[in-house]
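Note that one protein chain of the assembly has been removed; the remaining protein chains are unaltered in position.
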Amino acid sequence: MAEEKKGLKYGLAASVLLNIILLAGVAWALTHPKVVEKPAPAGPAPTVTVTVTATKTVTPTAPAAPAGIIEYPIGLAIAVSGPYAVEGPYRRDAALLAIEHVNKMLEAAGSPIRFKPIHEDSKGTAEGAIAALEALAAAGVKVVVGPLSSKEVRAVKSFADAHKIVCISPSSTAPGLAVPDDYIFRVVQTDVAQAKALAQVVAELGYTKVAIIGRDDDYGRGIADMFEKLFTEKYGGTVKKLMYTPDLPDYSTEVQRLAEMVSDLGADEKTAVLIIAFDADGLNILGHARLNPVLSKVRWFGSESLKRPTFIPPKAPAEIGEFVVSVKLTGLFPSPERNPVTEFFEKEYRSKYGKDPTPYSYYAYDAAWLACLSVLAAGKYDGEAVKKVLPTVAEKYIGASGYKKLDENGDCAGSDYRIWTVVVEAGEYKFKEVGVWSFATEKVSFFG
Amino acid sequence: MLQLAAPLLTALLLGSLYTLMALGLTMTYAVTSIPNFAHAEFVTIGAYIMAVAVNFGKLGLVGGLASAFLFAALVALATDELVFKKLAALGATPLHLLTASIGVGLVLRYTLSIVADLKGLLSVKTRVVVNPVATIGQAYLTTLHLWAVPTTLAVVAVLHLVFMKTKIGKAMRAMASNLDLARVSGINTTLVRRVTWVIAGGLAGVAGGFWSVYSPINPETGWVALLWIFAASILGGFRSFYGTVLGGYVVGFSESLGITFLSRYLGVNVAYKPMIALLIIVVVFLWKPTGLAEVTPRGLLESLKKAVGR
Amino acid sequence: MEILKLEGVRKYFGGVRAVDGVSFSVEEGALLGIIGPNGSGKTTLFNVISGVYKPDSGKIYFMGERIDGLEPHEVFKKGIVRSFQNPRLFLGMTVIENLMIPPRGQIGENPVKALFRGLWARQERSLAKKALEIIRAHQLTQVRLNWSGEVSGGQMKLIEISRALMGEPKLLLLDEPTAGVAPKLAREIFERIVKLRDELGLTFMIIEHRLDVLFDYVERVLVMHQGKIICDGPPDYVVKDERVVDAYLGE
Partner (left out) sequence: MGVDILPLVTSIVTFYGIYLILALSFNIEYGFAGQPNFGKVFFYSIGAYVAGNFTANMLMRASGVTGVDFCSDLAAEVRFKVAMSKPWLIIALFLLSLLIAAAVGGVFGYLTSYPALRLSGDFLAIVLLAFGEIGRVFARNYTPLVCGVYGLSGVPNPLVWIGDPRMARLAYSAIVLAIAFGMYLLTERLVNSPYGRLLKSIRDDELVSSVMGKVTPRVKGSALIIGSSMAAVAGVLYAFYVQTVVADDFIPIVTFVVVTMVMLGGVANNKGTLLGAMVMTLMDRLTRASFLRILGISVGFDISYVRYIVTGLLIILILMVKPEGLISEKPLKTPAIEEAEKLS
């Protein structure tokens, strides 16, 4: 019966350990009603207007880190598995690059402050996101870049507010999450703006019938539903929707259905396709569509996520490039699209990781910069202070993804959208700006 | 009729690829009783090897497929030697083996993720252009059809000969039907086991290779396709070679035609598509666990006779 | 009084006629031996009677009631309990626990009542005492707390019989109760069976290969061959029957 006693011991040990953890928590909570902060030494208060371009001049002759370095952690709650297995690592790398750049700047300035990234895989699920935030919070993290998707952001919102942890999501676009005075900031416009602009561009180009093929997740549904509503109600158009389950191995059947829907709509010069997809599904769909006579005949529009190097050669196969050019794939991108920071970011990203950044990587880079700059501007590592100062910092910041002025909800204030299409110039595939949608006037104007 | 051509041609191609993937799963289950969830990773590994060999190694289609076969076969063999064989020797039940295969899958998938992440290969496609060679209405027959379908049929034919004519093939069949009997009747079970894993992994690798021509791949490609692989294998009876061949095509056809009809005539949301493969698994297991394995021309004839006689 | 009656019972497996039109009846309190070469259908007969297999045709009466086609647990409830040729013990349990499975009407087998020990503890203890008595009678006391897989082959057979007895049977079907048991113990087992029959009035049907032992104890023997009963009578009658000799020689 010694065995049984041992078993009992294990069981007891387990429950005792658990209770100790719980009691420790209670004790902690009672004795530390508020987390005690070490007063942060006054670093050289950087002018907030310092933009990323400043790092260009930083020489990498790193002197030995002086004693008395103060390290502030920046949490990266970025999913790198599950639905974000492909896309997540790009954004994580962009955020890491931003923090590296900030540190170089601080080092050059002789500041004792350094930022230390802590990455947690939020798995693209609510449970994963909350677990990631809890872990980061325990490590004393007060500023987090992420989570990525709106459903993850929803899951962590009350936690972030309760623990005064600033979360800067590089890619959550659900309109409903626009809540004033919370700890959630989003550096990308909500779906409403994009859907509004898309509907108008499609309508003004003379299309009255649109077949949508889109991911059936919060991103795809968000844009598709909003587009459908605006396009039918405001412009009197016809919309057919085909929403597919993400993460399937193949979408050929869906593409055939899409072709049938397009045929039903007439497949004429008034009919267009709108695709809302990520990399793996998008390439698969385009690969099938290019072989389809009906789908090759009509005009294609794409969501912002289609403006990735993945979709044009040399990253994409040449045949896909030919297809997107022949169907004049057109989409939007928040402007200003390019600036020196964009160029700098792309160059650095490419040279460090040997790959091209994805569109949301630009936002992740900016989110991380904003996180660091806000801590510096706040002068202390404190969520409440960072939250207060962040909108001001953002207003004066121009990053890889353009102006980052935030609205009263802490979301990227609406900006103009540039209209892009794919062209071949001197044998090279390029996304070319062909027009602009003005946020202020809600007017579309095409160049040339 | 023209409207049917598109889903049918799709089904032909997908059916071939599912068959190639599922054959290995069936073989390892028949011979070693492992419902191998890590089979998915052999597909992914093959896909990656193909993409790397063709895009960077300039090996060409055949060379790429050969290296995909070789590499996936080696990984499959290694997993068996290092994990499954030892567990089987310890007397693990199929359920334990299933659980172990989930563990093996995690190790392989995320090891591959690390490599792909470091090398900037999280999403990659083999650079071989797929072109239409003939169109029927909206449907198109592509060059990939011309490679993948005959390859699959050739594999089936070769395996058929192996099972029927060669010593090792007969030994495999013997082991599949009764392991203990095979052992006492002097069959080199270790060798047969190894050959089985090499073929199973290799075929999965080839299927993955084709897949990377068909569509861009990432470290989760195989895992995502696992449902369909299992559906094909289970529909075939889970232990039957010929059943699996049939199962692969039936899964391809029923999914492609099924969702097309449901969506076109009943307005069912296309997002329900994965339900078809899932329902195949559930219904076959509950209704007829032998799947299509018992469906032979003679059997069909007899049941027809019975029906008429009644 | 007839306790069991079979009329034209058939059980085929594909082309194999395992039980091929068997009819006989058993008197209450009988000690009936069933012999026959391997594959003659003895175990299948037990399986058909105990409800493990449904007969293809024919009728089975137990104490005047039709029992063919009943589920095994229903047959058990009528009072027929069986043992198995190769001991099929519950290997994840101790010996005593194995014996605690068959008793009828255990209150604690209801998941809700199981939560309230007071409801069933008394019943359990009295059943356990009975089980321990049977254990003692079969000289299993030493191993009562062993895992049932960790006892000798002979002990396994004894546990099988003990477990069957715990089911309060009226009719016991024992499939080779002495296989793999030392000759001395084999005789002890049969002596106990006779004693049980005499004291409790139980009826036994025993499949046995050790004819020498069997014939010393049973009053009647059924001989099966190729699914049919080829001879039925007292042991000394059966041994003289030519068909029986042929059947065994042909084996």
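Each chain gets a letter, A, B and C, in the order it is written, and its residues are counted from 1.
Throughout what follows, a residue touches a chain if its C-beta (ideal position, glycine included) is under 8 Å from a C-beta of that chain, and two chains touch if they have at least 3 such contacts.
Note that the structure is a prediction, hence the values are computed from the model and not measured.
The chain not shown here makes contact, within the complete complex, with A, B, C.
The missing chain, though absent from the display, is touched by one residue of A:Y381, A:Y397 or A:F439; that residue is A:Y381.
Residue in contact with the omitted chain (choice from A:S158, A:S326, A:T392 or A:S445): A:S158. Among B:V184, B:L266 or B:L286, the one in contact with the hidden chain is B:L286. Contacts to the hidden chain, counted on chain A, fall at residues 3-4, 6-8, 10-11, 14-15, 17-18, 21-22, 24-26, 28-29, 32, 35-38, 71-73, 75, 80-83, 92, 116, 118-121, 125-127, 130-142, 150-151, 154-155, 157-159, 161-163, 174, 176-177, 179, 216-218, 221, 245, 381.
Seen from chain B, the chain kept out of the figure touches residues 35, 83, 86-87, 90, 92-100, 102-107, 109-111, 113-114, 117, 227, 230, 234, 238, 269, 271-272, 274-275, 278-279, 281-282, 285-286, 289. Touching residues on chain C toward the chain that is not drawn are 50-52, 71-73, 75-77, 81-82, 84, 88-94, 96-97, 100-102, 104, 106-111, 114-115, 117, 120-121, 124-125, 127-129, 131-132, 141, 144-145, 163, 167.
The working rule: only the chains that are shown with their structure count from here on.
Using the mean of the Cα atoms as each chain's centre, the chain most removed from chain C is A.
The most central chain, judged by the distance from its Cα centroid to the centroid of all protein Cα atoms shown, is B.
Computed centre separation for the pair chain A/chain B is 36 angstrom, with centres defined by C-alpha atoms. Taking each chain's centre as the mean of its C-alpha atoms, chain A lies 72 Å from chain C. One finds 48 Å separating the Cα centroids of chain B and chain C.
Chain contacts: chain C has no residue touching two or more partner chains.
Not a single residue position of chain B touches two or more of the other chains.
Residues 3, 6-7, 10, 13-14, 110, 113, 117, 119-120, 122-123, 125, 127, 129-132, 135, 138, 140, 142, 211, 214-221, 224-225, 228, 255-256, 259-260, 263-264, 269-274 of chain B are the ones that touch chain A when the two sit in their complex. The touching residues of chain A, when paired with chain B in their complex, are 80-81, 85-86, 89-90, 216, 242-245, 247-250, 252-254, 256-257, 259-260, 263, 279-280, 283-284, 287, 291-294, 310, 316-319, 353-355.
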